[in-house]
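Here the complex is missing one protein chain, while the rest keep their positions.
Chain lettering (A, B and C) follows the sequence in which the chains are written, and residue indices restart at 1 in each chain.
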Amino acid sequence: MNSLRDWMMPMQASEHAAKIDNLYLFIFWLTLAFFILIAYLTVAFAWKYRRKKEGVLTVNLQHNLALELVWSIIPLILVIGIFFWGFNDYAAASVAPNDALEIHVTGKKWNWSFEYPDGTRSIRSLHVPVNKPIRLIMTSEDVLHAFFIPSMRVKQDVIPGRYVDLNFTPTVAGRHQVFCAEYCGRDHSGMMADLFVDTPAKYAEWLEKGDEELYKMKPAELGKMVWEMKGCNSCHTIDGTKGEGPSFKGIFGKTEKFRDGSTIVVDENYIRESILNPQAKVVAGFEPVMPTFQGLLREIEIKGVIAYIKELK
Amino acid sequence: MSSETHVVEHGAEPAFRQHHFVDAEQQFSTSKIGMWLFLATEILMFGGLFVGYGLMQGVYPEAWVAGHHHLDRIMGAINTVFLLCSSFTMVMAVHASSTNQKSKTILNLLFTLAFAAGFLVIKYFEYSHKFHDGLLPGRYFAYHGGGPPQQAMFFGFYFVMTGLHGFHVVVGMALITWITIRASRGEFSSAYYTPVDLVGLYWHLVDLIWIYLFPLLYLVS
Amino acid sequence: MSDHAHAHSNSARVYVFTLAVLLILTGITVGAAYVNFGSSSINLFIAVGIATLKASLVALFFMHLRHDPPLNAIIFISSLIFLGLFLLFPWIDIYSRDRVVPYGLRVQAQPAAAQKQAPAPAAGEHGAAPAPAAAHH
Partner (left out) sequence: MADTVASPQVHGPVGQHDVDYLHDGSLLSWLTTVDHKKLGVMYLWSILFMFFLGGIFALLVRLELFAPGKTIMDAETYNKVFTLHGAIMVFLFIIPSIPAALGNFALPIMLGAKDVAFPRLNLLSFWIYATGAMIAVVAMVTGGVDTGWTFYTPYSTTTDGSVALMTFAAFVLGFSSILTGVNFIATVHKLRAPGMGWFKMPLFIWGIYSTAIIQVLATPVLAITLLLLIMERTFGVGVFDPKLGGDPVLFQHFFWFYSHPAVYIMILPGMAIISEIVPAMSQKTFFGYKATAFSSVAIAIVSFVVWGHHMFTSGQSQLAGAIFSFLTFLVGIPSAIKVFNWITTMYKGSISLQAPMLYALMFLILFGIGGLTGIFLGAMSVDIHLHDTYFVVAHFHYVMMGSTVIAFFGGLHYWWPKMFGRMYNETAARIAAILVFIGFNTTFLPQFLLGSRGMPRRYYNYLPEFQFLHQVSTVGSWILGLGFLIMAGYLFASLRKKFDAPPNPWHARTLEWQIPSPPITHNFHEVPVVKSDPYDYYRPFEPSVKGHH
């Protein structure tokens, strides 16, 4: 029985997966029974009563109330049962426990990006601690997508302009596959992500250090990614036009004037300070609106930004 | 071998009866059923717009209030009166044609046309006023008087709904013109006035839809 | 009106009467729209109610449903019933969607606090942020 399930379904890796599979298997056996009944009768009658002589008259069977009631009412009772079973599990699976870990998910053609409670972000890979209720709060930036993790038995459309949630408690550590299940254009089939279910210790370590990939990237590339992903780009351009904040283009090595009249030559330390304590020195002509990124950027990411700014001549 | 039935069928039968009907009565009531079915599809088609309009009104009530303030109730009311009167003249035309009153039929049909034209003229003024103010649907919305941005959607609905309705008015006028011509040729009589009756039904539906469009677009705040 | 056949002048009189009632009802709707009945849904109710009354008059008298074989009325009414179903279910959906606006996010979702969460789409166009479900709270 279990081997049949494992043959038909992916691994059961969340708390509610077993419930869904149980109903699936129940319907499977039930409908199989009905199917065998139908198929058997069809074939058996076709064979047994095949025409042996032309032009015979047959018996006149027009109806049989008892029989007809039986085959209407039994399926009726069965499907009503299935409805309640399915609805209960569905409702249970979609309620988030109060202590759920909330992670934001954004779908955009054709990538998934994630933001964790401490501000850490990642693309195409989602890390969660094992045995902890997870609540994904999801939105899309362009068209519909759907977040689908087969082994967790969860799926939810991701809708632009709206937040939807998805709840599950992963029980099996390791890598799991995430698909985009709502058609979204050219790379719909490539819009995948990895779900890493880690031990709590490993999860904490990951939050601290980030993806291994970060360490493999060139610092300037990493910096560009930070600029895109952490929202620097909403205030800072890279082409010299003035945004809410100064453009990054050509500032490295330039002499910057501040509101209080003092000046400084932009160098690594100044950039670092501007990110972690932006209000310490406010550039002339700008408001002190930049939020601090203290705790939101890892050391390696700050280094990346510096390298990136250096490149923007 | 079947000549007998054919003789019966082709006896003193009127020319308008099609061969697959037994008698004129059957043909008449069949046409009516067909027309009513067609009207049912019209109701569901417009109905889709009403559903979208109603649901979105629930979502953006302020935009709807702001939007409908730009509509002229008086113009809307006059148009309602026009359409009601045209429905009346239409039914009078049907009545006249079913009682062999040729000139009365034509006169009433012409009245109907006149009311319909009046309706379109007023619509024209309303539309050009909206165009002038930049109260255009969707992307072309260019009104600078402020208010919630979803007014663009309100005017999207306004133009799609009144536009589709206006299109029906134009089609109706074409049909009325056509039966006016046929009436003037003396094609209708108490024995056969189906086309007048069917066009009448169509025209009443156009009126009926406006009866809902008017309060929902112009009056509800 | 019809000076021609007595039986028919009767139905002509019915048409005139119907038109008169329709015009009066139109006057009432317009008038009622200027009165504030305390809540906009009451105004809506009145307006749609009167419209329905008018529509019934048109259908019954001008469109002859009163005397027609019942099938025509059945067709007409079923189209309205199915239209009703079409309105009902999306309505149920839109007005019971609360859950999908996450509890914690309702307040935060305002653009002002946008810095720390997934940026609202449509690049900060205010009205466009969390759409239908959030809008009526």
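By definition in this document, contacts are C-beta pairs under 8 Å (C-beta built on N, C-alpha and C of every residue); 3 or more make two chains touch, one makes a residue touch a chain.
Values in this document were obtained by computation on a predicted structure and should not be read as measured data.
Colleague: What are the shown chains in contact with the chain that isn't displayed?
Modeller: A, B, C
Colleague: Any idea which of A:96, A:134, A:159 or A:207 touches the chain not displayed?
Modeller: A:159
Colleague: Hey, which of C:41, C:56 or C:78 is the one touching the hidden chain?
Modeller: Candidates C:41, C:56 or C:78; residue touching the omitted chain: C:78.
Colleague: From the listed residues A:76, A:204, A:265 or A:284, report the one that touches the chain absent from this view.
Modeller: In the complete complex, the chain left out is touched by residue A:76.
Colleague: If the hidden chain were put back, which residues of chain C would touch it?
Modeller: 71, 78-79, 82, 85-86, 89-90, 92-100, 121-122, 125, 127-128, 131-132
Colleague: Since one chain has been left out of the picture, which residues of chain A touch it in the full complex?
Modeller: Residues of chain A in touch with the missing chain: 8-10, 19-20, 23-24, 27-28, 31, 34-35, 38-39, 41-43, 45-46, 49-64, 67-68, 71-72, 75-76, 79-80, 82-83, 85-91, 93-94, 142-144, 146, 148, 150-151, 153-157, 159-162, 164, 177, 179-190.
Colleague: On chain B, what residues meet the omitted chain?
Modeller: Counting only chain B, the missing chain is touched by 1-6, 10, 15-22, 26-27, 29-31, 33-35, 37-38, 40-49, 52, 55-56, 59-60, 137-140, 149-150, 152-153, 156-157, 159-160, 164, 175, 179, 192, 194-195, 198-199, 202.
What we mean here is this: only the chains that are shown with their structure count from here on.
Colleague: Whole-Å distance, chain A centre to chain C centre, using C-alpha means?
Modeller: A distance of 39 Å separates the two centres.
Colleague: Using the touch definition from the top, which residues of chain A touch two or more other chains?
Modeller: Residue numbers touching two or more other chains: none in chain A.
Colleague: Which parts of chain B, given as residue numbers and ranges, touch two or more other chains?
Modeller: Nothing qualifies.
Colleague: Write out the stretch or stretches of chain C touching chain B in their complex.
Modeller: Chain C residues touching chain B: 1-2, 4-5, 8, 11-12, 15-16, 18-19, 22-23, 26, 29-30, 33, 40, 43-44, 47-48, 50-51, 54-55, 58-59, 61-63, 68-69, 71-72, 75-76, 78-80, 82-83, 86-87, 90-91, 94-95, 125-128, 131-132, 135-136.
Colleague: Within their complex, state which residues of chain B touch chain C.
Modeller: Chain B residues touching chain C: 29, 32-33, 36-37, 39-41, 43-44, 47-48, 50-51, 54-55, 58-61, 65, 73, 77, 80-81, 84-85, 87-88, 90-92, 95-96, 99, 101, 148-150, 200-201, 204-205, 207-208, 211-212, 214-216, 218-221.
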